[in-house]
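Notes follow the structure.
Yeah, one chain of the complex is gone here, protein chain that is, but the others are all in their spots.
So that you can tell them apart, the chains are marked A and B in the order they are listed, and the count of residues begins at 1 in each.
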Amino acid sequence: MINQTKNILDITGRVLNIQRYCSHDGPGIRTNVFIKGCSLRCKWCGNPESIRLKPEVSYDPKKCDGKKCSICLKAPFPEGGFYFVDGDDTKVKVNWQLAAGTTEEMVALCPTGALEMFGKTMTVGEVMDEVEKDASIYRSTGGGLSMSGGEVMLQPDFAAALLQEAHNRGINTAIETACNAPWASLEKVLPHVDTMLHDIKLMNSERHKKWTGVGNERILANFKKAYETFPNIDFIARTPLIPGVNCDDEHVLGVLEFIKPHKNVIDYELLPYHRFGLGKYESLGVVYELDDYKTPSDEVVKRFQAMIDEAFGRNRK
Amino acid sequence: MIKSLGHAGTHRRVAINVGSGFVPGTNAVVMGAAIAGGKLGWEMIGIRNGFEGLLFPERFSGGGIINLSPELIENLDPSTGGILGQAPKVDPFNAPSVNGGKKDLSDQILKRIKEEDIDALISIVSGQGLGILQKLHLKGLHTVCIPRSIENDIAATAVSFGFNSSLSVTIEMLNKAYQAARSAGKIAVVEVPGEHAGWIALQAGIAVRADAVLMPEIPCDLKNLAKRLKDKISARRPYGLVVVAEGAKLVDYQVKKDAKSSPESIPAGQVAGTVASRLQKLITAETYPLVIGAWARGGNPTATDHQLGMAYGAGSVQVLKAGQNGVMVSFMPPDIRFVPLKDAVDKVRTVPSESEFMRIAQSLGIYLGNRL
Partner (left out) sequence: MSKDTGRKRVAIMVGAGYIPGINAVVAGAALAAGKLGWELVGILDGFEGVLHPEKYPNGGLIDINPQVLNMDPNTGSVLGQSARIDPFNFRTINKDEMVEEVDMSDELLNKLKAEKIDAVISIVGGKGLTILYQLHRKGLNAVCVPRSIENEIASTSVSFGFNTALTFTIDMLDRARLAAKATHKIAVVEVQGEEAGWIALQAGIAVAADAVLIPEIPVDLKNVAAHLKDKMSVKKPWGLVVVAQGAKIINQPKNEEPVSSLKASLSPLATSDANSEFVIHSSGQAAQAVATGLQLRIAEETFPMVIGPWVRGGAPSAVDRQLGVAYGAGAIQALEAGKNGVMVSFVPPDIKFVPLAEAINKVRTIPAESMFFQVADSLGIYVGK
């Protein structure tokens, strides 16, 4: 339960981005609050900036003024974090190892905005002020507040507070999660959730560990317990379809088997993988591990969709 | 030149040409034939780019025909290919014509051959080429063919030239792939030449002690392959090598061919990609596909292929001298023989199931796709 001695509006969290007019994050048109920090390390992750909890610096060479400016080469910036090379290339280069100590205050000193921080500390109040701007849209479309990331369950106090406050203001709530967290965290957050979109990435635990860093026993146990403990939440299962990893009949059928007994799992969505995260890997200095896999073909996705529609007793065109 | 008295086996002017597809060491064959023919007093000439040199001589500076004189031959480097170029990948009986339809150029070819006073044609061709030459022979062309095949899949000859070089390169590349797999801790799935037969895949696979070899002769069920790999791959040995022939077949799965991205328009890469992707979903280890294809086709001939090439070239002249026509020169160690073209055409020499190589592979623990 929320610690009542602290004003709910003052509880803080590490926020990556607040995105308005989202249509794929739950019912209606929603505002999605992305928080930073994840408890898995999926090799195909399209949001590398969301993986680590701590704030990280990002760099856009196009905006850099180059050798005319040298602000980031001097204190207070971390020593050796930013440097020039000899020759024609005038842009600043980043030594990601050494630049890791860069903070919001330092980044504010960059005159062109070439340096930015991923991950701002915000209070529930500040976030809700943003979210409330679209209150009339939520009313007319059935939309509301969504939270995703990163992993929502990694900041359970902040998430619970934010979602609760949304309810206080008459706004419905949705979260997107992979549930790799202790049940205690879910227990805090789920009482304030109306819709839960949850990722089922692989049904085989050994392979799950290979591709995401941990086995899936606890994750699946969490899902099951959530389905059973919260009959009034609309659960929507999801799979990011990665060719060569999980893009096959066995996986889709396996998930359908898993969710079948639970009537509050109202749908299963497929997310065909796209490589659009790649650009951000470069700016963060992270090495992208999944290089050679292409987007799943349309026919394959259609076929899976038909299997899902059949399982849910739907007749889509 | 001495005019022919019409004796069987005496020729005045003999032409040599090369079919489509590149095989290292073709020059050695041309040399062998030119030298042997020259010694008999025959005039040896080469036609550029298959039949193009005859049909469209204006496309070639210096004309479409080369005089294979002793001086020229002396200065030829047997290790480079291509003094005679190679034919385009077009069937002269069904050539696309400018206005969209198909044209039969065969009569024109035969006419030009007569015009150029060519008595006989030695043609260095692959499986498909044999069929074309056979048809031309039936229309009156006096010809002897020399089989060239990287994959060694031409029936009626034990060893095509080009095979040894290609096998050599493939083994070298597979060694590298295996080491790269080792350092990456993954399973390399490497595609090697072999659209119709698994000779290269099998022999190279044995040489490098691959974990598995997939060939056209034995359709493979990837589930069984996955099981075998699980036994072999462990924490102590977290890497592996699977060799896949270009034409390998998978049980209950059609490999889609995508005909681009390689110099020969052979669908390179599809099989490796498919096997790697599907295999990866059945095991924990990561796979990564590699394709040897283009690299194997651009190499220097081995010493064996030099000698074999020269022997084939000289052998073709002997066969012509013996009065033969419409035959393919065949090497059945230690003899050079000849086989009627009609018996050589459309016969693919696949690896027989009782082949010694299959036995060796199995005793080395290399999975071939048949039994578990």
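Worth pointing out:
The rule we apply is simple: contacts are C-beta pairs under 8 Å (C-beta built on N, C-alpha and C of every residue); 3 or more make two chains touch, one makes a residue touch a chain.
Keep in mind the model is a prediction, meaning the values are calculated, not measured.
In the complete complex, the hidden chain is touched by one of A:P76, A:G113 or A:P182, namely A:P182.
Contact with the chain that does not appear here is found for just one residue of A:K93, A:K133 or A:R303, A:K93. For the chain left out of this panel, the touching residue among B:F163, B:Y288 or B:Y312 is B:Y288.
Looking at chain B, the residues touching the absent chain are 22, 24, 60-61, 80-82, 86, 169, 173, 175-185, 261-264, 288, 290, 294-295, 297-300. In the full complex, the hidden chain is touched by chain A at residues 16-17, 19, 21-25, 32, 34, 38-41, 46-47, 49, 52-53, 60-62, 80, 83, 85-89, 93, 95-98, 100, 118, 154, 180-182, 212-214, 218, 271, 274-280, 282-283, 288, 291-292.
By our rule, only the chains that are shown with their structure count from here on.
Centre to centre, using the average C-alpha position, chain A and chain B are separated by 53 Å. In the complex of the two chains, the chain B residues touching chain A come out as 276-277, 280-281, 284-289. Remark: chain A residues 206-207, 210, 243-248, 250, 292-293 touch chain B in the complex.
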